[in-house]
Structures are given as C-alpha cells and as structure tokens.
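Shown here: the complex without one of its protein chains, the others still in place.
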Amino acid sequence: MKTFNYHSAKDVKEASKLASSSSAFLAGGMTTIPSMKLGLATYKNIIDIKGIKKLSGIKVSGKAVTIGATTKHAEVANSKEIKKAIPSLAALAEGIGDPQVRNRGTIGGSIANNDPAADYPSACIALNAVIHTNSRKIDAEKFFKGMFETVLKSGEIIEAIEFQVPQKSNYQKFPNPASRYAIVGVYVAKHKNGINVAVTGAKSCVYNDKDLAKTLSSNFSAASINNVRVSSSGMNSDIHASAEYRANMVKVFAKKAVEAC
Amino acid sequence: MKKIDVEINGKRISKEIPDHTLLSDFLRNILNLTGTHIGCDTSQCGACVVHVNGRSIKSCTAFATDLNGSKITTIEGLAKNGKMHPMQEAFKKMHGLQCGFCTPGMVMSAIDLLKNKKNPSDKEIRDWLEGNICRCTGYQNIVAAVKEAASKM
Partner (left out) sequence: MASLVGSRVERKEDKRFLTGKGRYTSDINIANQTYAVFIRSPHARAKIKKIDTSKALKASGVVDILTGEHIAKDKIGGLIAGWAIRSEDGSEMKCPPNPPLAKDNANFVGDPVAVVFAETLDEAKTAAELVKVDYKVLKAVSNLADTMNSEAIHEGIDKNLCYDWLLGDRQKVKEAFDKADKIIKLDIINNRLIPNAMEPRACVVDYNTASEEITCYTTSQNPHLSRLIMSAFGGVAPENKLRVVAPDVGGGFGSKINLYNEEIVCSWASKKIERPIKWVAERTESFLTDTHGRDHITHAELAVTNDGKFLGFKNETIANLGAYARVFGTVTPTYLFGPCATGVYVMPAAYSNVKAVYTNTAPVDAYRGAGRPEATYTIERIVDKAATELGMDPIEIRMKNFPTEFPFKQTLVHQVDSGDYAAGLNKAKEMADYDGFAARKKASESKGKLRGIGVTTYFEACGIAPSPVVMMLGCGVGLWESAEVRFNPTGQVTVYTGSHSHGQSHQTTFAQITADELGVPIENIDIVHGDTDKGTFGMGTYGSRSLTVGGIAIVNACKKIITKGKKIAAKMLEASEEDVEFKNGEFVVAKSNKKKTIGEVAFASYLPGVRDEVKSPLPEGEEPGLVESSFFDPANFSFPAGSHICEVEIDPETGDVKLDKYTAVDDFGTIVNPLIVEGQVHGGLAQGIGQALHENAQYDESGQLITASYMDYTMPRADNFPEFNIGFTCTKATTNPLGVKGCGEAGTIAATPTVMNAVINALGGEEISLPATAEKVWKACKSAKKTDAKAA
C-alpha cells in the first residue's frame, strides 16, 4: 500500500479543515481500506473521525430515530430502542456484511460511499431520512446521485442520519452468492404520508420504485404487486444476475417485504 | 511514522510504525505474531480475525495507528498457563480444523459469537461464520466445535 499521513481528528471542524482532494475520511474503513490495499485508491492524508464523540450514538424520539455517523452496524443491530421503533432497520444492520464488518463498519461510511449494492442507502430512501452534515440537512432523495456518488462536497462530513419512524416496514435482500452484497434489496415502508419502495443492488444507484409504491398505496398487499410490470431497463447485469433476473427479483423481494411488514 | 501504545495479549507494546501499517502486518511482521494469517486481499476470508477491545475484527482491514490505546487479543493470547481456551479445546475434540490456516480467525470469530449468544443454534453459528472461509472442513465440525465450546463455557 502507498504510504499516507494519518490524522486523528479531535472534532468535526478540524476534520473538515484537513480535508482536500487527496484525502479521505476514515470511519470503519470497510471500503476505504480494501480499495487502498488493492491500489484502487490512494490518498495523501487519512483523516480518522472515529475519535469524534459527537458523531456516534443513537437517539430515538417518537417520530424519529437519529443515528450518529460513526455508529457501528452492530450497535444499530443490537439497539433495543431501534428494534422497538424500527425493527426493520435493526434487522437490516444485522444483515450487513459479516460480524467483523458490523463491528467496525459505520452507517455514515456506508452512506457516504453509496455503493450501488449497499443496504443502508435503501433504508434512507424508504424511511424518508434526513442526512445531517456539518453544513446542512439533506433529504435522502436528493442525497444519492449515482454510482458511488453523493451530493457531499469536499470537507463536508455526515454527522447523523435521521430516519422517520414508519407505520410498518421491512427490508428483504437477495445476496450475491460470492460477495454477499445485495443483488437486489427492497425496503418497503408505509408511512402516514405515503409508501416508499426503495431498491438497492438493481441499478447503478438506490432508487424509490414509484410504480410499486403507487400500487401498494392503493392496496397494501403482496398480491397487488403481481400485476406490476418491473422493467429491466437500466438494471445492472453481471455474471451473477442479468438485468431481466434483477427485475424479477425486485418484484419477488418487494412481495416478500410486504408480506413480512 | 506514528507512535502507538497498545496492549497485546496482556502485554503493553509501544512502537513507532509507518502510518499505513495494517494491524495484520503489525502483528505478523513487527511483533512476529504469525498466528494471525492472511488469506485474501478483499477482507473476506477471515483468517486474520483478532479481538480489539473484546470484539472480533479483521486485522487486515484496520490500520494499527488507528487502534492506539486498544486492547488486542490474538490467537497466541488465548491459552492461559499452557491450558488452551475452551474454544481451542473444542476445535481439537471435534476435529474442527484440518490444514489449520483459517483456524485462528475461525476460533477468534467463534469466541465473539459466544459473547453475543451463549447457546447459538446451528443456523446462528453458520450465519455468524459468514466472514470466515474454510476450504478443508466443509464447516460441519467447526459448527460442532462451537456447540461443544458453548456447552463448556
């Protein structure tokens, strides 16, 4: 691996100030470190934000669950409060990677990285999340721009993610047999003000499937999805799943999620 | 270069190391604790699993600099006064290892499982071991070993 300078930032301000075009923030490092090892990414400066206390922790109020950016997947998975408020969110965290990833990986890191097959982005979309950064609040729908791309600017740091507590919700995924990332993951959430069907893994970026959401709005049942045609256009195709197969899986896993709601 | 102070297997270690040193390289190349193994470069095989502050992590996917002040346990630190840990004993009793290469990571991961769940079911054990690949055993005797250890711990 190419060498770099490691900084442990004491607060968000310092971390932000250290950022440049050749730096990366380090939280869990579950994507950053492997890509550096493989030479896919090189940085002059690594800014560790794990030491910033304010960025970690879970807060649950009646309407919202707010999770600090450096909160680990295992903490979300094991949080009694989250299990009570949004059980599907705790279950999603329980299903990310393997136990060692969950002991180290963070929600902020996952969202900032926006891997097209990651789980958390679908939770953000489905649960009408608001992403709090050190400079603004961003609606999840506007946050995810494309493959590995978000609206975050240089030096901007996610501080917390605020999820809206739904009436009911569920996340179901079909993992890639090799990497165990989602080939397709579908997060269905029924809110007072509408339904979201967030899909990850299927396209280059997480998205809200409006057709499925509309159908479920008029009839919230797995059977109603049977009549929806999910187009394979724009869907990913690789050695593990063709676009056509992914389109089918979106439908099947939407049904499974609705059934489990 | 950064100076780090850590406790490894109960011993305080203070070293000056390059910033980009992975924990696995720190253990293997600097401290000569070669029980922690490297089986892949994509953080998937789990041969390198160690405990940091009591939780299992993949040492190939953490910078040593980043763990300043931590308590680290490796496979070498499990046996006490020459007596193996119940998980190690169980792996031996149930023939949960063959070539031994994945074994250190497997044992460290399994111990973390029992910290989370005292009496895991077969399915819970198999699910937990998702991050540990073994090519020799077909996992059956590893599952048996974890259950055996659970009954003894």
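Here the chain labels run A and B in written order, and each chain numbers its own residues starting at 1.
By definition in this document, contacts are C-beta pairs under 8 Å (C-beta built on N, C-alpha and C of every residue); 3 or more make two chains touch, one makes a residue touch a chain.
Since the structure is predicted, the reported quantities are computational estimates derived from the model, not experimental observations.
Undergrad: Of A:L18, A:A41, A:V228 or A:V252, which one is in contact with the hidden chain?
TA: Looking across A:L18, A:A41, A:V228 or A:V252, the contact with the absent chain belongs to A:V252.
Undergrad: State which residues belonging to chain B touch the missing partner chain.
TA: 28-29, 32-42, 44-45, 47, 74-76, 78-79, 84, 88, 91-93, 95, 97-104, 107, 122-123, 125-127, 129-130, 132-143
Undergrad: Against the chain that's been left off, what residues of chain A make contact? List them.
TA: 1-3, 174, 177-179, 239-242, 245, 248-249, 252
By our rule, only the chains that are shown with their structure count from here on.
Undergrad: With touch defined as at the start, can you tell me which chain B residues reach chain A in the complex?
TA: Those residues of chain B that touch chain A are 2, 18-20, 22, 41-44, 46, 49, 55-58, 60-63, 65-66, 68, 109, 112-113, 128, 130-132.
Undergrad: Spell out the part of chain A that touches chain B in their complex, as residue ranges.
TA: For chain A paired with chain B, touching residues are 1-6, 8, 26, 29-30, 33-34, 36-38, 46, 48, 50, 74, 97-101, 103-104, 179-180.
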